[in-house]
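What you see is the complex with one protein chain gone and the rest in place.
Lettered A and B in written order, each chain numbered from 1.
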Amino acid sequence: MQTQRSIRLPARLDGSQLPFVAAIAGSLVVAYALVGPQQFSNFLTIGAVYALIALGYTMVYGIIELINFAHGDVFMVGSFVALWILSGPLGLHGSIDNPALLAVVLVGLFLVTMLILGALGIFIERFAYRPLRNAPRLAPLITAIGVSFILQNIMQAFFGPSPVNSPQIFTLNARFDVAGASIGYLNVFIVAVAVALMIALQLFVGRTRLGRAMRSTAQDREAAELMGVDINLTIAFTFFIGSALAGAAGIVWVLYFGYAVFNQGFYAGLFAFTAAVLGGIGNTTGAALGGFVIGFLQVAAAQYGYSRWSEVAIFGVLVLVLVFRPTGLLGQQLGERA
Amino acid sequence: MSATASRASGARERRSNPLRALLEAHRSLAAILGMAVVTAALPLLAAMPPLNGFNSQGVWVDSFANAGVFVLLALGLNIVVGLAGLLDLGYAAFFAIGAYTYAFGASPFSGNDFPFWIMLLIGAIVAATFGLLLGAPTLRLRGDYLAIVTLGFGEIVPTVFLNADKYTKGTNGISGVYQPSLAGYNFTFTDPWPYYLTMAVILTLAILAIYRLQDSRVGRAWMAIREDELAAASNGVNPVSTKLLAFALGASTAGLAGAFYSAKLTFVSPDQFGFTVSFTVLAMVVLGGMGNIWGVGVGAFLLFIIQSVLLKQLNPFFASFGLTGIDFLQYQYLLYGLALVAMMLLRPEGLFPSVRRRRELHAAEELPEEPVAAEAAEGSTP
Partner (left out) sequence: MQSRRIGAIAVAAVVVAGACSSAATPAPSAAPAGSAAPASAAPAGSAATGSKYVTIGVDLPLSGGEFANGDPTKKGIQLAVDQANANGGIAGYTIKLSVKDDAVNGVHNPQQGATNVQTLVADPTVIGIVGPFNSNVGAAEIPITNQAGLLQCSPANTNPGLTKPQYGALDIRKAFPNRINYIRVATTDDIQGLAGAQFAYNDLGKRRAYIVDDTETYGKGLADVFEAQFKKLGGTVVKHDGAPSSTTDYTPLLTAVQSKNPDVVYFGGVTATGGGLLRKQMAQVGMGSLAFGGGDGIVDGPGGVEGSFITVAGAAAANSFGTIAATHDIPNAQAFSQAYQKAYGAAPGAYSASAYACTQVILQALQAVAATATSPTALREAVRAYATDPTHKFNTQLGTISFDQNGDTSQHIISFYKTDMTAAGGKGDWVFVRQQDFGQSSQ
């Protein structure tokens, strides 16, 4: 029996999507009521980071059914690349106050970092995963862990084992007051970037030739190949996009937290993976949703004084969701793997 | 290491060997004999070059006893992952439960002093109970959803031990856990032999039990489920109870290992049972050759020795070649990562793939003469 895998995306908005949209809107209202406006902004920001990382997990899983444990470390490399570009070639130290210049630097930063990270993704796929494409399923899982070790150690060799500070070019003091909360423009920017990238991804997967190739490869690799899809190219491209999105998450991280450290990818990756599964692995909308859910759980745990238990809360919710919806929040019922 | 591997796989091809045939027919006997030979040979090897250049024999024996804990863990995880095909990424949780169970049963902190031998069983039973509790609601999940649930469980358990400080002494851990004693003889730190021999006996019994299980109705049901759950179910195998049994047995093995571990170390703390333990054990199973009991055992043993002894000796090792300027210790996980990737690329089915699995995987190809080369070639041309 052929496994049904797919990178799913919702069809264009029509009546059938209304309950979903209403559910999301309702959840946001409840979340807002529970934690208040300031924490609402906090959770959207950190949730956006998790969502961007989770997208890469879910796309790779959707197309080759690999839990890519090195993905969190790809995100970490993204942070260091961004940090290096800012402090190395650009030689920046503090914030950039000229909005036009800031925009130029940011666009350039995203373009270059995402390209470099995309290339890294292709490289990893080519040498660590492609040779094992027909091997037993757990073999690439172990190489993924090996790749994770390698990336961490290389970055540690270059940047040292301590957190490295990065210039925070987007000033944190630019804030505006709304509903009694003081919201940073940076928070708004981060959420906007994440949402924009997600929409771009949906459009790409839904509307382009390569996107169609990705979906067909995910659904049935052999049939897609018979139809003339270049499988290697398609899978490599999936890694490119997933890693570039992780790179974007890495940039956002550096802009927001102002540092990078060689092992930051472990927990971020773990939570992002959880987010992908929570949303229904293989489903890009679900991954984004899962990212925000986890961001919310962390913030809520902090708000109510249970930060010690936030991991337990995250994984507890995960277990509960899966018990009642075995394929995640938005996952479709799939046939058991043959 | 690859030389050993190809020799071993070469040996497997020679099926006509009568001794081998006898041992194949009487697996229990083979297991007992094999373990006896290994148990006797390891300390002898340790006393000879090059091993005695690293450590004294006593320290090696101590390391072997520690390695036995991981061999036991790998054997247990092999039931879950290798035989029943359920990916468990939080196996360390059951290890932790076993270790803490022993610490509750025999330490000044709890005030209890139950004998080690009984606590071994209790540790296994408690871990199995938690395995059932976790498995019952989640085992109907599809493969990788189960993996993440187990991963979550593996994170939750140490966090609970960490935060429930009233009952577990939290981050400080429970120290002064009692060491075993047998017929009036007290185990001590200075003499590793009793631990070593105890572990050898435990491993022998575990291997015997797992062989029995693997060849039993249950074992065949596990493999049927691993290969095709739908087909197995329609042939009368109850997937839920069969999977639960695998999960509980795997957990109980980890519980046993945990009880032994805490009795030997005399200390348990939450930070000893993180995700790294889970994936190390998984890597042991996959590298050794999933489904193959001996392969998994050897894989676990080698990986443990590499991690805890050989990687730690990199500096003296390279210094003996005159390379002293670089701190290799610092880069040991770069080398470890490279080794993991290289080993998987060279032998995707593990060092010692299970014969049955190999047949299954290559059913259409009539078992090639040179399996290693064939696999490699096949791997690179998808």
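Just so we're on the same page, a contact is a pair of C-beta atoms (placed from the backbone, for glycine too) under 8 Å apart; a residue touches a chain by one contact, two chains touch by 3 or more.
On a predicted model such as this, the values are computed, not experimentally measured, just so you know.
Chemist: When the whole complex is taken into account, which chains on show are touched by the absent chain?
Modeler: Checking the complete complex, the chain left out touches A, B.
Chemist: Considering the complete complex, identify which of B:63, B:168 or B:198 is in touch with the unshown chain.
Modeler: Residue touching the absent chain, from the options given: B:63.
Chemist: Taking the entire complex into account, which one of B:272, B:292 or B:354 touches the absent chain?
Modeler: Among B:272, B:292 or B:354, only B:272 touches the chain that is not shown.
Chemist: Any idea which of B:97, B:126 or B:162 touches the chain not displayed?
Modeler: Of the listed residues, the one touching the omitted chain is B:162.
Chemist: Thinking of the whole complex, not just what is shown, which of A:163, A:206 or A:316 touches the missing chain?
Modeler: Selected residue, touching the omitted chain: A:163.
Chemist: For chain B, which positions touch the chain that isn't shown here?
Modeler: Counting over the whole complex, chain B touches the hidden chain at residues 55-56, 58-59, 62-63, 66, 107-109, 162-163, 170-173, 175-176, 188-190, 192, 261, 265-267, 269, 271-272, 274, 276, 280, 307-309, 312, 315, 327, 329-330, 332-333.
Chemist: Residue by residue, what part of chain A touches the chain that was omitted?
Modeler: 38-39, 42-43, 46, 152, 156, 160-163, 165, 172, 182, 184, 257-259, 261-264, 266-268, 298-299, 302-305, 307-308, 311
Convention: only the chains that are shown with their structure count from here on.
Chemist: If you average the Cα atoms of chain A and of chain B to get two centres, how far apart are those centres in Å?
Modeler: Centre-to-centre distance between chain A and chain B: 33 Å.
Chemist: Per the contact definition, I'd like the list of chain B residues that touch chain A in the complex.
Modeler: For this pair, the touching residues of chain B are 81, 87, 137-138, 140-145, 147-149, 151-153, 155-156, 159-160, 162-163, 228-230, 275, 279, 282-283, 286-287, 290, 330-331, 333-334, 336-341, 344-345, 348-349, 357, 361, 375, 378-380, 382.
Chemist: Going by the contact rule set out above, which residues of chain A touch chain B in the complex?
Modeler: 1, 61, 65, 67, 69, 128, 130-136, 138-143, 145-150, 152-154, 157, 231-232, 270, 273-274, 277, 281, 308-309, 311-312, 314-316, 318-319, 322-323, 326-328, 334, 336-338
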